[in-house]
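For this depiction, one protein chain was excluded, whereas all remaining protein chains were kept in their positions.
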Amino acid sequence: VSAAATGHLTRGPHPLLFELLYEPQLADERRHLLPLLLRVDAAHVVMLADQGLLARAVAAALLAHNRDLAARVAGGEDVLGSPPEHRGLYLLYERHYIAELGPQPGGSMHLARSRNDINATLSRLRLRYELHGLLGHAVELLDSLASAADQHAGTIMSGFTHLQPAQPTTLGHYLAGVSSELTRSVEGLDDAMAVVNRSPMGAAAGFGNALPVDPGQVAGLLGFDGVIDNSADAVASRDYAVRVLGDLAMLGITLTRFATDLQAWSSRAYGFLTWPDDLMGGSSAMPQKRNAFVLENLRGQAVRPVGSLVSTLLGMKSVPFSNSVEVSGEATAHLWPALAAASTALRLARLLVERLQVDRARMASILGDRQTTATALAEFLAVRYQLPFRAAHEVAAGLAHEGALASPTDCRSRLEAALEALLGRPLPVALEEVAQATDPQACVLAAEHGGGPGPDSVRRQVAGLRARTEALHARRRQWWRRWQEADQRLRGSTEAAIAGGQARSAG
Amino acid sequence: VSAAATGHLTRGPHPLLFELLYEPQLADERRHLLPLLLRVDAAHVVMLADQGLLARAVAAALLAHNRDLAARVAGGEDVLGSPPEHRGLYLLYERHYIAELGPQPGGSMHLARSRNDINATLSRLRLRYELHGLLGHAVELLDSLASAADQHAGTIMSGFTHLQPAQPTTLGHYLAGVSSELTRSVEGLDDAMAVVNRSPMGAAAGFGNALPVDPGQVAGLLGFDGVIDNSADAVASRDYAVRVLGDLAMLGITLTRFATDLQAWSSRAYGFLTWPDDLMGGSSAMPQKRNAFVLENLRGQAVRPVGSLVSTLLGMKSVPFSNSVEVSGEATAHLWPALAAASTALRLARLLVERLQVDRARMASILGDRQTTATALAEFLAVRYQLPFRAAHEVAAGLAHEGALASPTDCRSRLEAALEALLGRPLPVALEEVAQATDPQACVLAAEHGGGPGPDSVRRQVAGLRARTEALHARRRQWWRRWQEADQRLRGSTEAAIAGGQARSAG
Amino acid sequence: VSAAATGHLTRGPHPLLFELLYEPQLADERRHLLPLLLRVDAAHVVMLADQGLLARAVAAALLAHNRDLAARVAGGEDVLGSPPEHRGLYLLYERHYIAELGPQPGGSMHLARSRNDINATLSRLRLRYELHGLLGHAVELLDSLASAADQHAGTIMSGFTHLQPAQPTTLGHYLAGVSSELTRSVEGLDDAMAVVNRSPMGAAAGFGNALPVDPGQVAGLLGFDGVIDNSADAVASRDYAVRVLGDLAMLGITLTRFATDLQAWSSRAYGFLTWPDDLMGGSSAMPQKRNAFVLENLRGQAVRPVGSLVSTLLGMKSVPFSNSVEVSGEATAHLWPALAAASTALRLARLLVERLQVDRARMASILGDRQTTATALAEFLAVRYQLPFRAAHEVAAGLAHEGALASPTDCRSRLEAALEALLGRPLPVALEEVAQATDPQACVLAAEHGGGPGPDSVRRQVAGLRARTEALHARRRQWWRRWQEADQRLRGSTEAAIAGGQARSAG
Partner (left out) sequence: VSAAATGHLTRGPHPLLFELLYEPQLADERRHLLPLLLRVDAAHVVMLADQGLLARAVAAALLAHNRDLAARVAGGEDVLGSPPEHRGLYLLYERHYIAELGPQPGGSMHLARSRNDINATLSRLRLRYELHGLLGHAVELLDSLASAADQHAGTIMSGFTHLQPAQPTTLGHYLAGVSSELTRSVEGLDDAMAVVNRSPMGAAAGFGNALPVDPGQVAGLLGFDGVIDNSADAVASRDYAVRVLGDLAMLGITLTRFATDLQAWSSRAYGFLTWPDDLMGGSSAMPQKRNAFVLENLRGQAVRPVGSLVSTLLGMKSVPFSNSVEVSGEATAHLWPALAAASTALRLARLLVERLQVDRARMASILGDRQTTATALAEFLAVRYQLPFRAAHEVAAGLAHEGALASPTDCRSRLEAALEALLGRPLPVALEEVAQATDPQACVLAAEHGGGPGPDSVRRQVAGLRARTEALHARRRQWWRRWQEADQRLRGSTEAAIAGGQARSAG
């Protein structure tokens, strides 16, 4: 009988299953899941002993071996080896105990649990740590954007809509805008942590337990905020994956929009921005080249969560609502590359923000014809002369069409003509008022309302963003502390159980 | 000059643009947006007058016309007609005022705003109402599921994993599990409302305002919870669409899983469930047919938000971060069919849940061979005789393989033989203990732990779900009340402004 | 008993099914499918009579009514009315015959067929006509692009990579490049027609026929190229939908890339292109605005097939392989909006290509600094002086860095210095050779190899594209002719059967 035979299966897996499924999965699980499995196992055994479901001496022996394995795994040792045949991480893990400790106590730990609740738990543990890491990169980008927005609150440029010059604004205002949308996605990810961080342990195969387990204790020892209430839900559901991927997808899409603007503005036709040589690429064939190619990688990485999101949703579609490899193994697998790509995108974006070089003169120069002040001119006419805005808009459009905005004098004379034509009577216009109305700098300074680029307005926006980022920082630290404390509790309980069990054996 | 010429454009739109873009859009906007535009416009004009940016008499005239139009629109009148040429809803709307009231006051309302902030506002208003409607269907489904879970808390069936009989459970436990995952998605949608319900008004074209507008007042009159802080963000971002679609997508996928189980269990091979004739389909060719085809429509409708989600993300990718038709018009358009399809799916699901007919005998019959109690038997051996679980599992597997679980007597004798072989000594086993351990009904009654199907356990789960659903109901009512109150405030302010302005004119 | 009861269903559909499913479907099917159903029905009845499966008089009566209905439907009449209860188009259609002609012959036509093969057939018929229409718009765009490429074969501009000036090229070369990728997608769609245009009739419910039907005759009368060989495949599969959507998706993505370039080049910073006023949009708030907003609609429409593709694949996932509403009704429904959006995108793209206004001077001006000739200079050094290309590239990079390429004299002197430094000996360089090597115009004229922008090269490319487009035109005409001929055959057979049957009745 094969070592990989189990239950009433009389043979190990077919070589092709081994090649295509078990082997590739094990390589990944050994690295990412084994350290977590050791903790889940320890917490479960501690609980079994405390509930009187496992003899204390048995628990002590299991936990001592667990402690030993954990130390060796932490030290980089490949404790499970590469057996020529196996049926996946968990059975290999359990077999290892049996081989080392004998059938009793080696084969005793799987009472009142199943691979189903274990896998559900491992997936959530892995995700909470990876999500925590990603949130770190995200808040660092938000920090950088806030600093850049602050720094460029006075860097005047033309705002654009439909790629055409629109109204005067500042680079700082733009950056604060991008950061605002990003912040909401990051907050969404932060909210998702509370959904992720709940324990499925106790659900066993999805039908709960007749034995009096204490899932709350296991959850506490693993740093979870609580348990999943229904055992079918606990093993069947992976909705949190979609929740996380949805926010990552949106985060990525905002980054593509940001990168698109940066790419345009760093192109020669604009010449607003550039980066130092170590962020630029040359060409093997075109000697003059200096390409901001990182923006293309950034976009490429940033959109990856979208494909993962689709794959996860597709992978879950029409799967029976119970434990299923199709969901727990296949569909959920799309999370990890998405998190990695999103982290890459966030780190590249931060690098580009922090090392941005701005050509303030080029930025200002596009405002030189004062065309972007046409709205301000129309508003001036509407407010100063009580013109209906639509009429004022048409007058300003005429001047813009004629290119008259560039020169206040020219502007004034044409304005007077237009107003006379419109009102049927001469109306003198003050040169200094026209000059002020069509001064891009003045427009920006005045734009203090409606979330505009006025200096105080931007300062308020940045302060608001910083407060939200700080709250995100604080919650990250809090999660981490909670998990560290749980780890300590688990270590403490493990030590106590080992000591107690051995005392009992000795006694 | 064409009536549809604006600014310095000297011609109306090309006939092909009219045919392909303006006309189809207007048909949709007339129905869904015009009633909302009237309110946004009223709130803006009230604010302009209060801020002294618009003469009170002008504001009064505009608002009187607005009130009149609103009444006619509410009465089903097509107030804008079908002009042979136009450039979209807003300009048509404004042109209507000018035609009716003359350039002054007719052309005065567009001060300190833009189609950009108006469109961003309309989209959020429409979404909040449609989301509110959808949440209504969602909580009704959750109510139905809770009732059904309650009703079937004692309806014993086999649980399945990988489609094979797993452990005894109840239909109520299964339904509570499905409802748990659905509830999280619905809570996500409810959370999204707070993101949606903020006002972009004041952002104008995306560069804020130099005029001293009061965006907070406008937001209050429209029932928003607050304003968007940065004007670029206000007009460029539609991340809330992705947030809503992400939750709808997950909701839909859970429904496909539910429908898949219902379809299997209502197939002749299972025969667990059926529905009355008015929910079944026959065949034009196969006289014996009785098909639960609605489950197929349900799945088809339920997955539609996934495609919309992809379209929305794709539509936003690499669009410059500022107002863009590609985002505000094209990408956001995918929301509405997704909401409609999700509503359909929720309503179909509720209908199927409420009218479910269960064949309890067929459900129980699959448990007759007691194979699904093999886990319970192994646990019994592990706890009662301190066998390592793995050894107990192998013993139970042997009995299951031999089909010995069906008869307690048979089971006992083989068990004694297996235990003697394992332990090297005879070990008498009590028949009543074996009979109890392998009794599916007893298994279910005992499964009170880990979120299992035990009666008290399910009762607790249902109570928890009901409390969450009730909270969702309460928040829905709260939103609605808030919007009703805002509508009253807006009507009050409008009336006051009309009265005040007319008094002033008269005075 | 309800009129909508069938088989052993004793009740019509539940009102909610009617509201959510039957009614909305019927509205669409009445318009798009009823005219096709009439033809399918006629072909089937002609075949049944010819095979002796239906009495000639019965067939004649059915076909006479069919002919009458077809004429009324063609005339715009709503022949089926709006019954308060029904179970979909087909049963309504058949009920109409029974109501008009009595149970015999009215209820005789459904022998040896099913709604399953009828629906599969209607879907293919509808698709072939809509695909034919789309191909018309596609080849018209290809025609326009070929003309524009021809016209701008001498319109010199800078080529760009990573948005930075790369090498001199022409607008014509660029347009031919875009057209090349589009052409492959259009050819893919044309290939798909052969997959679409096969008949499922005869497959009945998916299990073929025991009655001696002649599916080949039906296929011939409907203009199909042949039949589907396996009846399960005939009713279960809709892979052609994915095939068509895949090509539409790619077509759309190429259009987004094209639109992105056009948008950049028509922005003020580039100023290469614009369009007449009737293709531009203004702003309600910014008087100076002139936006090429149609490019944003174009991109928004162009990407829609991607979402439809996802929805279709998702909708088919894990559906049992047999007739299913989830596939035949729900998943396939995503085809039609995708085809409509793709048509819109193609028509908008063509309009923009045909009415493009090019500012040749602005286009040329970006070449003025001759930086884009650095590759040509490196090649000159490599070939003329046998320098290793990498060394030549470094020399040219140095000159580009110093901005020396703009002036041949300056360039020559620095070149001589660089070469002396590299080779350790003076090397005189001819001014005219340098001037020629760094002349953008000369670069373009020389680029005759490797599919470059040289005039003869572009002419060859355009000729090649035109030949392929002409082949696409020819195939489109051929399909149409084939279908027209089949229609005539069907009409002829119908008339003959009516005449023969009536003669028989009379005789």
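A few remarks follow.
Per-chain numbering from 1; labels A, B and C assigned in written order.
Basically, a contact is a pair of C-beta atoms (placed from the backbone, for glycine too) under 8 Å apart; a residue touches a chain by one contact, two chains touch by 3 or more.
Computed from a predicted structure; not experimentally measured.
When the full complex is taken into account, the listed residue touching the unshown chain is B:165, out of B:35, B:133 or B:165. In the complete complex, the residue from B:48, B:176 or B:378 that touches the missing chain is B:378.
Contact between chain A and the absent chain runs through residues 5-14, 16-17, 20-21, 87, 90-91, 94, 110, 113-116, 204-205, 260, 276-290, 293-294, 296-297, 299-301, 303-304, 306-308, 310-311, 314-315, 318-319, 324-326, 329-331, 333-334, 344, 347-348, 351.
Taking the complete complex into account, residues 160-167, 263-264, 266-270, 281-293, 296, 310, 313-314, 317-319, 366, 371-372, 374-375, 377-378, 393-394, 396-397, 399-401, 405 of chain B touch the chain not shown. Chain C residues in contact with the hidden partner, per the touch definition given at the top, are 6-8, 53, 55, 94, 98, 103-112, 116-117, 159-163, 166-169, 173-174, 176-178, 180-181, 184-185, 188, 191, 195, 201-213, 215, 227-234, 236-237, 239, 242-243, 245-247, 249-250, 253-254, 256-261, 264, 299, 303, 306, 309-310, 313-314, 316-325, 375-376, 379, 382-383, 386-391, 393-394, 397-398, 400-401, 443, 446-454, 457, 460-461, 464.
Note that only the chains that are shown with their structure count from here on.
Summarising the inter-chain contacts, the pair of chains with the most C-beta pairs in contact is A-B. In the contact between chain A and chain C, the residue numbers used by both copies make up over half of all numbers at that interface. As a whole-number value, the distance joining the C-alpha centres of chain B and chain C reads 33 Å. The multi-chain contact residues of chain C, meaning those touching 2 or more other chains, are 281-290, 293, 296, 310, 314, 318-319.
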